[in-house]
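Every protein chain of the complex appears in place save one, which is left out.
Moving on, here comes subunit A:
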Amino acid sequence: MNTAHDRKKKAKINALLFGAVSVALYSAAFYYADPMVELYAKGGAYCLLPVATVFLFSYVHGNFASNVWTALGIEASSSAGRKTKAAEATPRKETRTRATVNA
């Protein structure tokens, strides 16, 4: 069973892993800040660089942040998602007559 305790434990490990990668990425970005800023400001086709960078950071740092909240026990309400499930259409019963073959 996936209890709150299990989730917290797993999140702590993930938070440490993603946290370490996030710290490494941020350290690298600020260590090479000046050449990075110059390169990214060239414009033109270089416009893909900032986009790619923020995607990478949002994946790593986003996972880190998510796991930190879970490790701290801050999670969504257990009722989350129930509303949508209730709103889904109920499957229609098959009422049409169907041709069958009696062997």
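FYI, a contact is a pair of C-beta atoms (placed from the backbone, for glycine too) under 8 Å apart; a residue touches a chain by one contact, two chains touch by 3 or more; residues count from 1.
Criterion: contacts and distances are computed from a predicted model.
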What name does the UniProt record list for the absent chain among "Probable membrane transporter protein", "Cytochrome c", "Aldouronate transport system substrate-binding protein" or "Putative aromatic-ring-hydroxylating dioxygenase, beta subunit"? "Probable membrane transporter protein"
Mind pulling the subunit A residues that touch the left-out chain? 3-5, 26, 29-30, 33, 36-37, 40-44, 46-51, 53-55, 57-58, 61-62, 65-66, 68-69, 74-81, 83-85, 87, 89
